[in-house]
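The complex appears here without one of its protein chains, the remainder shown in place.
This part shows chain A:
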């Protein structure tokens, strides 16, 4: 077990290092530099050179890379070019919002996806299954920003049930603040869930159909177990394993989806930070945010692997 955990951790560190290195060099391969987008005109070449020097971008690439890694190991993500603030502070400021948004969407996708997948599998071939499959496939084809805008127009502007953008009414306090938080959260979470739900429910349905045909389920039936117990206790436990892996993988997509969702809903998370930083070529912020994303996804996958090993007695460590 220890050996497994160690090798998994080593792989994770390696993956993160590759992510850091490729982000670092890809950003610098982009045409232009952070001064390109600052202001048109009125910025003399000398001023641009001075700014690049301030940012340390006048040094050779490998030198920048080595000093970046050195700082990184000490936990220093650098200073934002635009905001003159430590990147760590900027990201930590935004991270809770993305965790809340992506976390709620994650939980809700599982909570809704499981009953949908199971119900479809149990009613295989019937109209309910067909309807759920149809829903799953169309949800798969949805594009986050379009869903987001549609939800905003309909539930926000037409019906007026939900606020247009933002994460909370900053004037509320105490319980009111939590209610306002939840109120603002509904539409962004809904748009993420709608997009995620399709693949998840469909995978679960397929697994479930397979599992329900297994001998042990028939054996359970022969032992006189109720249908509900057969499906939910014996069936789901086995069908959920591949779906778990899928969720681990989808966590990356979820955070990626947050970039677009947060932008449309004016939600102050890391996703929107990335959107803004890319527009300004603020290298330290983009790098910092990508490292954080890479770590999150790698960590989640490592965790899924371990959880899988624990949950599945067929895998012996």
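In the analysis below, a contact is a pair of C-beta atoms (placed from the backbone, for glycine too) under 8 Å apart; a residue touches a chain by one contact, two chains touch by 3 or more; residues count from 1.
Simple rule for what comes next: contacts and distances are computed from a predicted model.
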Point to revise | Record-based protein name (UniProt) of the chain missing from this complex, from "Carbon-monoxide dehydrogenase medium subunit", "Peptide ABC transporter substrate-binding protein", "Predicted Zn-dependent protease or its inactivated homolog" or "Ubiquinone biosynthesis protein UbiU" | key: "Peptide ABC transporter substrate-binding protein"
Review point. Out of A:5, A:57, A:72 or A:164, which is the one that touches the chain we can't see?
Key: A:164
**Study point:** Sole contact to the chain not displayed, among A:23, A:191, A:250 or A:281
**Key:** A:281
**Study point:** Of A:30, A:61, A:219 or A:310, the residue in touch with the unshown chain
**Key:** A:30
**Study point:** Residue of A:26, A:111 or A:131 in touch with the missing chain, whole complex considered
**Key:** A:111
Revision key, fill the gap. Checked against the full complex, the residue among A:52, A:72 or A:177 that touches the missing chain is A:177
Point to revise | Hidden partner chain, residues of chain A it touches | key: 30-32, 36-48, 50, 54, 82-85, 93-94, 96-97, 99-100, 103-104, 106-107, 110-111, 114, 149, 152-153, 156-157, 160, 163-168, 170-171, 173, 177-178, 181, 232-233, 263-269, 272-273, 275-276, 280-281
